[in-house]
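Removed from the display is one protein chain of the complex; every other protein chain stays in position.
Presenting subunit A:
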C-alpha cells in the first residue's frame, strides 16, 4: 500500500492544483452564484459536502463497481448527495435555497465532482478520497468566495447583505457597477485571479 501525503492531498487542491483556476473545472457555477457572498458561501459548503461524500462513497464501492457502467454508478451516487443537500437546504435554510435556486441541483453537472471521482476516488482508499473531495470542494469554494466578495462589494455595495459603502458616497455621485452583477464580469474577475496566481507560481506558466 503506497504512502499518502495527507498534507499534500489537503493543500494542493486549494492553491497549486486549484480546480477552478488551474484545472479550469466548475467555471459555469462560479459565474452564476457569485453575485452575493451569502449564496456563494452556502454553495461552497454544499459543493464541499457533495465532493467529499461522493468521493468517499464511490471509493468504498470502487472494487465492486462493474467497469462498463462505472460513470452511471458515479452519477447515481453524486445525484443522491446533491438531492440530499438540496432537500436539507429547502427544509432548514429556505431563503438561501431560494437564492441558489437551480444551481444546487446543477452541482451534479459540476465537473469537479465527477473529475475527482474518476481521477482519485476510483484508485484510492476511502479516507484519502474523502479528504481529496473535501479539499477540492474547498478550493472551488475559496475562488467562489473571492469572486463573490468583489462582485457584491462593487455591484451592490454590500457584504453578506450588510451595507459597506456608506450612503454619503452615493450622495457624492458614486454608483454601483451594474456590469459586475452580470456573468461576463465574473469571468473577467476569474481571469484576473488566474493571472495573479500564475504570476506567483511560475511553474504553472505555459511556455
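Keep in mind that, in the parts below, contacts are C-beta pairs under 8 Å (C-beta built on N, C-alpha and C of every residue); 3 or more make two chains touch, one makes a residue touch a chain; residues count from 1.
Operating definition for what follows: contacts and distances are computed from a predicted model.
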Protein that the absent chain corresponds to, by UniProt name, given "Na(+)-translocating NADH-quinone reductase subunit C", "1,2-phenylacetyl-CoA epoxidase subunit PaaC", "ABC transporter permease" or "Cysteine desulfurase":
"Na(+)-translocating NADH-quinone reductase subunit C"
Which residue of A:28, A:80, A:119 or A:187 touches the chain not shown here
A:80
Considering the whole complex, which of A:10, A:28 or A:65 touches the chain not shown?
A:65
When the complex is taken as a whole, what residues of subunit A touch the one chain not shown?
35, 63-69, 72-73, 76-77, 79-80, 83-84, 87-88, 90-92, 94, 101-102, 155, 178, 181-182
